[in-house]
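With one protein chain held back, the other chains of the complex are shown just where they sit.
Residue numbering begins at 1 within each chain, and the chains themselves are lettered A and B in the order written.
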Amino acid sequence: MASSTVPRTTVVRSSAQPGGREEHALEVENIVKRFETAEGTVTAVDGFSLSVAPGEFLSVIGPSGCGKSTLFNIIGGLMGGYEGRVTVSGETISGTHPAIGMVFQEESTFPWRTVIENVAFPLEIIGMDKRARQMRARHFIAMVGLDGFELRFPSELSGGMRQRVSIARTLASEPRILLMDEPFAALDEQTRLLLGDKVLQIQQDLRQTTLLITHNITEAVQLSDRVLVMTYRPGRLKRVVKIDLPHPRDSEVISSDAFGRYVAEIWHDLRVEASLGMHEDESRARNEKSKR
Amino acid sequence: MRRAFADTRFGPPAVGVASLLLALALLEALIAAGVINGFIVPRPSQIIAAIPRIIVEEDVLDRFLQTALEALWASLLLTVVGIGLGMLLFRFRLLRLATETWVAALASAPVVLMYPLFLVIFGRSATTIVMIGFAAGLSPVILKTVEGFAGTRKVLLDVGRSFRLTNTQLFHKILLPAALPTIFVGLRLGLIFAMINIVGVEFLINFGGLGQLINELAERYDLPGTYGAIFFVVLVSVVFFFCAERIERWLRPGM
Partner (left out) sequence: MAAAGNVGAIAPTAQRHVLWLRAAIIVVVLAVWEAVAASGLLFRDVVPSLAVIGKAIGRLLATPDFYRNLSITAAEIAGALLIGGLAGVVVGIAIGANRFLARAYESFIYYLGPTPKIIFFPIMIMWFGVGPGSKVAMGVLSCFFPIAVSAAGGMREIDKVLIRVGRSFRVTAWQMVSKIYLPAMRAPIVNGIRLGLGVAIIGTLLAETKLSNRGLGYLIIQAYSVFDMPRMYALLTVLFVLSIGVNALIGRLATPGRRGVD
């Protein structure tokens, strides 16, 4: 639909090479990222690799402080100064790229724009005319189930609705890869499950290649085709869990035995990493106390 | 490179002070070269030389104490009346609903312009100056007192009730400590407004302490003296403001 008005996206799409390269929509190879801090060099991510197949829903899960958000910023092109490569359909990218659409963890709607103006934002940026972008925005607003709220301001919506606006806004830019950083972190558990259903349904309908970064095990298993478990700092790949739950899948799936087994399996690996993180936080707090 | 320098502790402030000194030096040079009229702007070196002179000859210490005394009276009035009215408004919700917008509107009114009226009522005296300072600083104290009490998180009050505190205990143990930081903010704002207006009215009605000093020197066409006195008064206000801020921060530990 109306793809001719989004030249950048269509051009990239048509340039995708047939054959072996097409296997991976997104590939991340051997990412190493170090930060200079007052206490010396901290390696946040150490040789992390992943690849997402077209149409796949991949999650990266790890404890707080494992460098998940660093990874998110690197893939999204908001952070530079790393070693390794990020490629989209075989093309190495650096910096932001139209093929990658980001959804942020924080509340990120523009408070001064209505829902429809928020969703139309990326279309406005590329200079689409007003009527066309309003039509397109309405389509994506309906997709996330917010039809009827087009003229409301974010302050008049609930947290879950606002996050749906952010998702619709990113979808409206028609990215080849949807990249999300704990998009449901600020929501309550039930809203999170229901919103997960919505996102999964959209992802299946659009065959949208998706990379989700999260610390929520339920969410990762509920939504993903594969889950990558990360270690605590420095962030490395610990293991890959393939989720063989049937599609179409909704949040009812969390009551199944298979679901429980996946959760247990992932928690088994994650527990060690999470407790490492907790111990380090405690000792840091203790040091700061003694410094005072 | 500049980024790193911007983060050093003393680098940027040093640049700030250096550029101020440079500006003064430039001014000195321009006046010496006759580009700027020395009869309108005295040389910075003359101004600096004038400061010890006015301190000795114009009883600056006396004047300073006079202004400080006026500020002290105004702040006492502000504390008692302002916090008192604020508590009254908090205690009687209906009263607050009726008058809070009025108090807020008063904050945006040019209260100090009433000084001729105060002159008629209290005469050309320290009372006029104190009352103007008090009137100018009143609304922030009232508003912040109400805000402090009303902004106490409900869960804290519920904690108090769960321990079966009496109303008096609830006030002393929970409401007051929770409201104090905000009340101090109001007091600081009120005091600063009072101070600004006290010095201003001293200047305008040619009575009292530091403000009058400037008026007198200006009327005598003592150019370096006027500039020097203004510099001195600005310095005193900055120190006062700085101290008020420090004291307020010191009074609210853990925040």
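Definition applied: a contact is a pair of C-beta atoms (placed from the backbone, for glycine too) under 8 Å apart; a residue touches a chain by one contact, two chains touch by 3 or more.
This one's a predicted model, so the numbers in the text were calculated from it and none came from an experiment.
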>> Given that one chain is not shown, which residue among B:E28, B:D59, B:E147 or B:E248 touches it?
In response: B:E147
>> From the list B:L27, B:L77 or B:L204, pick the residue that touches the absent chain.
In response: B:L204
> Who touches the missing chain here, B:L119, B:L157, B:V185 or B:I247?
Replying inline: B:L119
>> In the complete complex, the non-displayed chain touches which residues of chain A?
In response: 76-78, 96, 98, 100-102, 104, 106-108, 110-114, 121-122, 124-125, 152-156, 173
> In terms of residues, what is the contact footprint of the unshown chain on chain B?
Replying inline: 2-3, 5-7, 11-13, 15-16, 19-20, 40-41, 94-100, 105, 108-110, 112-117, 119-121, 146-147, 150-151, 192, 195-197, 199-200, 203-204, 211, 214-215, 218, 223, 226-227, 230, 233-234, 237-238, 241-242
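By our rule, only the chains that are shown with their structure count from here on.
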> For chain A and chain B, what's the span in angstrom between their mean Cα positions?
Replying inline: 50
